[in-house]
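Just one protein chain is left out here, and the rest sit where they should.
Chain lettering (A and B) follows the sequence in which the chains are written, and residue indices restart at 1 in each chain.
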Amino acid sequence: MSTRTILGDLMEEAKNIVGPRQDQVRDSVVKSIFQAAENIAGEVVSCSSPGRANWDRKIDNIITSPVWGFPSMFGLLAVVFWVTLSGANVPSAILAEGLFWIEDRLTDLFAALHAPAWLHGFLVLGVYRSLAWVVSVMLPPMAIFFPLFTLLEDSGYLPRVAFNLDRFFKKAGAHGKQALTMSMGFGCNAAGVVACRIIESPRERLIATLTNNFVPCNGRFPTLIALATIFVGGSVAVFPGSAMATLAVAGLVVFGIAVTLLVSWVLSRTLLRGEPSSFTLEMPPYRKPQVGRVIVRSVLDRTMFVLARAAVVAAPAGGFIWLLANARIGGTSALAIIAGWLDPLAGCMGLDGFILLAFILGLPANEIVLPILIMGYVCGGAMTELNSLADLRQLLVDRHGWTWLTALCTMLFSLCHWPCGTTLLTIYKEQRNWRWTVAAALIPTAVGVVVCMVVNNLVRTLDWV
Amino acid sequence: MGLTYQSTGKLATREIFNVPASIRQPVVALAGNPNTGKSTVFNALTGLRQHTGNWPGKTVLQAKGSYIHDGRKYTLVDLPGTYSLLANSVEEEVARDFICFARPDATVTVVDATCLERNLNLVLQVMEITDKVIVCVNLIDEARRKNIRIDSDKLSERLGVPVVTTAARSGEGLSRLLDVISDVVFGRVQPKPRLVRYTPEVEEAIARLEPGIRALVGGEINARWVALRLLDGDIKLGHSLEIFCNRREPVRAAREVLV
């Protein structure tokens, strides 16, 4: 007799024994186990001062209070952004200074060796320079934000966010733990997508997966910060400019959350129709994070992570951009020609062809979007000195006609466009379905295009710029 | 005969769980409720850097690492946290199938010292699947701060399995844990779990199913536990069992040829 038939018989027999009392059997089994646990715990656990002050509850009285719950959440978010934004400024400047000094020395070296101009151009002005941009502009905010975020995670704050926001997710037909997966998305959207496994219902897990990208990951966050600092904060991260820039970034993140809820709501009424499933969330006790260890470790981890990605993605992308910018077709660079093709669409969205091209070439990793954009702008022109945010402002505003509207639309499109290649791959691995993977790219892109067009045309009709 | 049935059967089924059959070193699993510090224990023992975080559900992928103790190499598997092993969710299924079918040489159940009672629920379920259980009462530093005292000798006596108290974050108690694991793995200590007795009706039903199950699965999988699961209408376990038995078939055939 085969295994299957024996097993089938056994299951049949079990069914006969239990009869219609399936639930009762389960109840009785679970109850017996809990009873035993209770008895054992009663014998071995002793608690000498049960009436001790309960700190957890006092903290929760504020963090989840009807009055302070939401303001404290927004406040904490703003503080984290503010520390990141103002803290990144100095290391950013130092790194830029150092790395561009090295660039000059490399140039000297190539000159001394009588290396051909194209080799110097490709390696130094292309590969090295884009690496330098990634490290100086992108790394500092990432290396500050991530540890702060890890501290919040270790303290036990995240489940409280889920607790506070669950009602909204329920209204959107989604799962309260989506707030947790979104929190993970701040670090990295691919990690956020994997974290979606904590949502048991497949429908709600898919909603969380498809919308995770509306949380700006660590790779997009510095772009938002840099643009906010330049266009809202007056290009220096000092008070009150830094506070304004912080509010702008926080506002964008809140907008991203609103879009997440809206898209979840639409999805749960169209493609992914269904009822919200049951939801249980354990709120662990607050724990004092091991501050020193977390900081050292996550700064190192992030730095290694960014450097590795920069080496793998930014360096080749930089070389590629240099080639495009220097390959002349009928007197114009290939880069300019491609940007020209994209211009009409980009124009409707308040962007320009170079910006859209940077987003497209940034598909492998969001960290390289801003560096690629700078490279694209710089490669064509004669600008050489560019090693502070003030210089960047000059490049964008004076040479390429950016207004605050351009910056806003770029930030909005950064928040709402296709996920990076790694995230898409992760979505495919998790869902094993290429249709949903395509949807995960199309949905945010469609939202981004529409949002940018609406904002752009609205502002222009109202004559605000 | 070098190729013993017992070991080959075990190794063959472990492959399903990404533990290569070629690994001849002992396999130790870390089970426990969510957020009890499994990944912290895992990191402390293996020197790896699994992500930890103060919220239930941080680990969703099963992680594997190894450590050396007394000159022997062990494979350590960090399982997702679960409230029970009754397989209501994917994580529970992963954890349960691993303990049941990959049959680790020891299963360390990590429990939260500050709420032992609810954690014992899982310990009692793990003990139904395997004898080789060690209870690791973690977060003992937090329990101390909350003036909660745990009589670990008594706990060990009541459960019938070794108990080690630890504070994994600071490393307290971990060397003792390593010793106890090796004792259990190499049979120097043989845990004798004191299982939960159910109501007479349930016990009677178990008794009726057990012999048939034992005939099918042999001594490798706890027949009492399988009986209980079947009574609970656990179809998924039925599927897993089928795969397990079919995988074993060729091994059994091989043995018959060899013997």
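The working rule: a residue touches a chain if its C-beta (ideal position, glycine included) is under 8 Å from a C-beta of that chain, and two chains touch if they have at least 3 such contacts.
One rule holds for everything that comes next: contacts and distances are computed from a predicted model.
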For the complex's missing chain, which UniProt name, "Ferrous iron transport protein A", "Serine/threonine protein phosphatase", "FAD-linked oxidase" or "ABC transporter permease"?
"Ferrous iron transport protein A"
Within the entire complex, the undisplayed chain is in contact with A, B
Touch with the missing chain holds, among A:Thr64, A:Gln290 or A:Thr303, for A:Thr64
Contact residue for the chain not shown (choose from A:Glu103, A:Glu153, A:Asp166 or A:Glu367)
A:Asp166
Among listed residues A:Asn16, A:Ser48, A:Thr280 or A:Thr461, the absent chain is touched only by A:Thr280
Suppose we count only contacts with the excluded chain; which residues of chain B make the list?
83-84, 86, 88, 114-115, 117-118, 121
Using the document's contact rule, name the residues of chain A that touch the chain not shown here.
23, 26-27, 30-31, 34, 56-57, 60-61, 64-67, 69-70, 163-168, 170, 176, 276, 278-284
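The working rule: only the chains that are shown with their structure count from here on.
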Compute the distance, rounded to whole Å, between the mean C-alpha positions of chain A and chain B.
36
Give every residue of chain A touching chain B within the complex, in rising order.
3-4, 6-7, 9-11, 13-15, 17-18, 22, 25-26, 28-30, 32-34, 36-38, 40-41, 43-49, 52, 150, 153-156, 158-159, 177, 180, 194-195, 197-198, 200, 282, 284-287, 289-290, 297, 301
Chain B residues within the chain A interface of the complex:
34-35, 49, 52-57, 60-61, 84, 86, 88-91, 114, 116-118, 120-121, 123-125, 142, 146-152, 154-155, 158-159, 169, 196-199, 201-202, 205, 208-209, 212-213, 216, 227-228, 230-233, 235, 238, 241-242, 245-246, 249
